[in-house]
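Note that one protein chain is taken out, while the other chains of the complex remain in position.
By written order: A, B and C. Residues from 1 in each chain.
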Amino acid sequence: MQKYLSQQNFTTLLDKLITEGKRVVAPRLNSGTVLYEPLQSAAETVTDQLPRRSGKEAFFPLCEDIMSYRKEGQQVLLNDIDPARFPETVLVGVRPCDAAAVPVLDAVFSWDYKDEFFLERRRKTTIVGLACTTADDACFCTAVGLAPDNPKGADLFLTPLEGGGYACETYSEKGEQLIQAHRQLFDEPRNSTALPLAQPQTETVDLKKVKAWLDEHFEDPAWDSIATRCVGCGACAFVCPVCHCFDIVDEGTEKSGKRRKNWDACGFWKFTHHASGHNPRDQQPKRYRNRIMHKFKYYDDKFGQILCTGCGRCIRLCPVGIDIASIVEEISKK
Amino acid sequence: MHVEKQKHDFEPKIIAFVCTWCTYAGADLAGTSRMQYPANVRVLKFPCTGRIDPVFILKAFQQGADGVLVSGCHPGDCHYIAGNFHARRRFAAFRKLLEFVGVDLNRLQFSWVSAAEGGKWVEVVTELTERVRDMGPMQEFKELAMEEQWSGAINTPELQEAYNQI
Amino acid sequence: MSRIGVFVCHCGENISRTVDVERVAAEVGTMPGVAFATDYKYMCSDPGQGLLKKAIQEQKLSHIVVAACSPRMHEKTFRKAAESAGLNPFLCEIANIREHCSWVHENREEATAKAVEIVGMMVERVKKNRVLPTITVPVTKRSLVIGGGIAGIQAALDIADAGHDVVLVEREPSIGGHMAQLSETFPTLDCSQCIMTPKMVDVVNHPKIKLYTYAEVEHVEGYIGNFQITIRKKARSVDEDKCTGCGLCMEKCPVRKIPNQFDCNLGLRPAIYVPFPQAVPNTPVIDREHCIKFKTGKCGLCQKICGPGAVDYEQEDTLIIEPVGAIVVATGFDLYSITEKPKGSSIKGYGEFGHGKIPDVIDGMTFERLASASGPTGGKILRPSDGQEPKQIVFIQCVGSRAREKGISYCSKICCMYTAKHTMLYKHKVHDGQAYVFFMDARVPGKSYDEFWRRAIEDEEAVYIRGMVSRLYQKGNKIVVMGSDISVGVQVEIEADMVVLATAVQPRTGADSLAQKLGISYDHYHFYSEAHAKLRPVECATAGIYLAGTCQGPKDIPDTVSQASAAAAKVMTLFAKDKLEREPIVAKVKEAGCVACFYCKKVCPYGAVEEKEIRDRQGNLIKVVAYVNPGVCGGCGTCQATCPSKSVELDGYTDEQIVAMIEAL
Partner (left out) sequence: MTHAIDTSIYSAVTDAIRGEAQRILSEGQVSAVVGYAAARRKGSAQPIVINQADDAAKLIFTPACVNNLAVYLTKAKKEIPKTGKIGIVVKGCDLKALVGLMGESQLKRENLYLIGIPCAGVLASTIQPDKELTHDSIASKCRECDVHLPTGCDFLPSQQPGTPELEKRYAAEIARLETMTPAERWKYWKEQFSKCIKCYACRQVCPFCFCEQCLCDRNKPQMVETTPRPAGNFAWHVVRAMHLAGRCAGCAECERVCPMDIPLNLLNRKMAKELKELFEHEAGLEVNEKGPLASFSEKDDQSFIK
């Protein structure tokens, strides 16, 4: 289904959704930083910048309770969280690199174990994508097979038009339902031309070649030279739209507490640190190797997809300037 | 001393971190002298104020303390020679940090109470309790403890209610 | 899962009057981990303790909490009871519901609620308690005494008489210290050398005392019961084993005009010398600075004439290592010198008193040498300038002492008495002479002291003028002393033949560097600090090190001897057991997390933290970590609060225990 949505109606739509009791999550400014966050009003929406964090947290929260306990006398009372009650959410203004990440994540969260926390949020969330009109030299979606107007993962995709407003196209039933429910706000498609799309400057990378090299080079001196500079923080993983490692911790006192699931990062020294004290990935290059392997080999081996959408966040935000685009490009040329 | 017991709407929780040689003994003396003071204070005994980690103060507030007292030997009286001197510096710095992040320092009291100062112990505890009682509950940390990142928050009212029930 | 037993005491009615003890026991009984809770009239009584022991055994309790009076009262009692029932004493905690609860609150409801919380807190704490074995440290029953003055001599003799080996180290060529320099002693006016020299001889003859003179402590390692002392024995150039002390070398030495420090530079000595005739050991030392052989390579006379061939120009400093279990520090004092000030001293001089410029202005010790029968004048009081007997003599007290503006605010304690003594000695020797004393206060408490001082005024006719001297100058062969008598408010001017300054007692130069070697603390004057001013006046805060004499603060001879014997008694107490037992509340390093920043070492008041190397089986260094010596640790826990990674932990007060208590509230 193709429609036109004026800038005015875009705002109205969001406000209506909010009044309906839906949780509307869109890029907004929080103390100087643009983040995907629930809106109080459509006016908060910021559409001209890529949010600092990806959209994955709408499905895979930074931290969530999965259980709580309380001791009473000699008894321990447990209470599970019921995912059936997660809020209906509309995720708006999602960039192609963030939207494309969601189906990639579907694979791992619905594989041998069905993660109801992820899947229920996924079911309850409608994704409204937005094409990019600007890019910087950290952007490399085109290098990994995506594009500034690729609607992958979006239920509804918006493309900004010359003279304002958006061309809308639905890609799922959820998207159509959204339009149906608010059809008075959507007009028939117009002939206006789309705003010029962003043009990431990176060359296309031959991902097959990358994987071929990775298949053969678990041990290679290159890992040291690539990752010696890594200081072991989790910035890259935490801003990444597809990194999905998590940790489960119990927090509380003797009397009561909660079991929580929160993001983990392969950069941390505690990542895969065994209770025995042994860590098979005991050095930063080994952990960084895992990062690359996971993204471009293991996930591909298992699910036929790669764990990178070329958003460039890790490149911009790495404290020590590690550039995954150039690493992958280099590997592809080996 | 038989003062008519007043009923208060709010009774603050006061946690006191004290050294065993001076303040704990001073509090003992208040007891043996049958002095009276508000029952709000819970005393945690340490060998020395030098052992008191600033994190404990933070932890106490996070666990719901409305006021915190840190008390030890007067300068020069430290059983361990210099523990209280180290503590004095540490807390001079830490209170500035807490103040800067928005903790009202009226909730955090430091004092020297010697083993002979039962009266001073009573005075310090009473004063702090009354002051904090007037200030009302320390909401900041309690509210913070309840907050979640938006993505993990369970913000439908019925779910929150179900969750709170246990 | 813990099986905690809680015992709530009524303390007669002391607790139960305001706290509903049955309710406390009942509520605590439902707390997680509590297997048994009861209350009893008097927990500390025999039947009460019996109840506790029985419960531990029958209920197989893993930890216990006694809710009763202050732990300062009965913690030991209950821990002992627990131990006798087979529980490690440190698995027993006391919840103070008397001093901190029933006695200070009247409202029964409130007090009961508080008591439940206090007990609940201790229940959570005790869950995290660990078995702590008593720490034992072996004791080497040998003692080091540093300093061979009267303090060191007394301490050494006492310890040796008790049957323990003593190593006595003296910096000078002879023991004796300042007391050997004195003429007579107050308040009895007996001859100092007459009472001192026999003790010196006792030292050298004592089979249990190993004496090192002309030697210094170079390095100290170890801790209470187990010190390793490195002693530098300076080259004497005379073999002590061969020398018979005949003195021929001293007679023949061509260099004769070296001022003798022992006589305050009044007398002269040769380059090979003993400081004074009664020196112990009676073995000369070559003053290499003045000896012709050392200066030019020629002479060698002493070696040629020495019968036993004891003179050895090739001798070098030797380092000796002595293991000891205790250390007595008795390094004594220096007299405040207004002419030569130690480098870097913040103390200002008394240029206005002309010391060093006017030859007949001398200090008290010089006067002692003048008055001494074995001194440079044979006991005659004579002016250094012209050898005349002074007929008018002025004594000025508090020179250096009690003068904040000059840098010392303490009282040197002994000057009032020795100045009184000086006026008497003077009067005994110069019958027609007149002594004047300028003083601020007469501080003469002590057995027979006030009487002694009065005697100086009343019988020996010393004139005491209350006030300080404002100016002093040479006029012809007289010294004009100007001052004010504040008791009558008039200016006084005396034309004196000699002026004696009662200069302040100061710690030895270099006292700070010795303290650093020993790891003991000192005040800003560099007097060594005792562990407690009232209750531990002879112990240093550093375990196994004791103080005797003026190194700790100004003292007269009786006080010095008392403290020396007290220090010796402390050493003997330590040596009375083969092993030292101590409460296991000590810090331990978790080596895996330690990053060797040594913040713990920087803040440790006891110097208990050492650097430890961890090596693999091949001996390669893996890392350096901190190590807390349990024998030395005082248990304050400052290290743990300071450690950024919490890699050092104080047993008995671990973070887990404390956080458990906070979380229980």
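The rule is simple: a residue touches a chain if its C-beta (ideal position, glycine included) is under 8 Å from a C-beta of that chain, and two chains touch if they have at least 3 such contacts.
Since we're looking at a predicted model, the values are computed, not measured.
Peer 1: What shown chains come into contact with the chain that's not displayed?
Peer 2: A, B, C
Peer 1: Touch as defined at the start, partner being the missing chain; which of B:T20, B:N40 or B:S111 qualifies?
Peer 2: That would be B:S111, which touches the missing chain.
Peer 1: If I consider the whole complex, including the chain that's not displayed, which of C:A373, C:A592 or C:I614 touches that chain?
Peer 2: Result: among the candidates, C:A592 touches the missing chain.
Peer 1: Residues of chain B in contact with the chain that isn't shown?
Peer 2: 54-55, 58-59, 62, 75-76, 82, 85-86, 88-105, 109-112, 124, 140-141, 144-145, 147-149, 152
Peer 1: Which chain C residues would touch the chain omitted from the figure, given the whole complex?
Peer 2: 592-599, 602-603, 642, 644-647, 655-656, 659-660
Peer 1: Even though one chain is hidden, which residues of chain A still touch it in the full complex?
Peer 2: Chain A touches the chain not shown through residues 30-33, 35, 52-53, 62-63, 136-138, 224, 228-229, 231-235, 237-239, 249, 251, 260, 262-263, 265, 267-268, 270, 283-285, 315-317, 319-323, 325-326.
Just so we're on the same page, only the chains that are shown with their structure count from here on.
Peer 1: Name the graph shape formed by the protein chains and their touching pairs; answer line, ring, star, complete or other.
Peer 2: Basically all the chains touch each other, so complete.
Peer 1: Where's the contact count highest, between which chains?
Peer 2: Result: the chain pair B-C has the most contacts.
Peer 1: Of all chains present, which has the mean Cα position farthest from that of chain C?
Peer 2: Most distant chain from chain C: A.
Peer 1: Would you mind checking which chain's mean C-alpha position lies nearest the centre of all protein C-alpha atoms?
Peer 2: The chain sitting closest to the overall C-alpha centre is B.
Peer 1: Distance from the CA centroid of chain B to that of chain C, rounded to the nearest Å?
Peer 2: Here chain B and chain C have centroids separated by 39 Å.
Peer 1: Quick one: chain A and chain B, Cα centre-to-centre, how many Å?
Peer 2: Centre separation, chain A to chain B: 43 Å.
Peer 1: Which chain B residues sit where two or more other chains touch them?
Peer 2: 63
Peer 1: Identify all positions of chain C at which a residue touches two or more other chains, and write them in rising order.
Peer 2: Answer for chain C, listing residues that touch two or more other chains: 663.
Peer 1: State the interface residues of chain A toward chain C in the complex, per the touch definition above.
Peer 2: Of all residues in chain A, those touching chain C are 71, 73-74, 253-255, 277.
Peer 1: Hey, which residues of chain B end up touching chain C in the complex?
Peer 2: Listed in rising order, the residues of chain B that touch chain C are 2, 5, 13, 15, 20, 24-25, 27-28, 30-32, 34-37, 39, 42-48, 50-54, 56, 59-60, 63-65, 78-83, 86-87, 90, 122.
Peer 1: Using the touch rule from the top, collect the residues of chain B that touch chain A in their complex.
Peer 2: Residues 63, 148-152, 154-156, 158-159, 162-163, 166.
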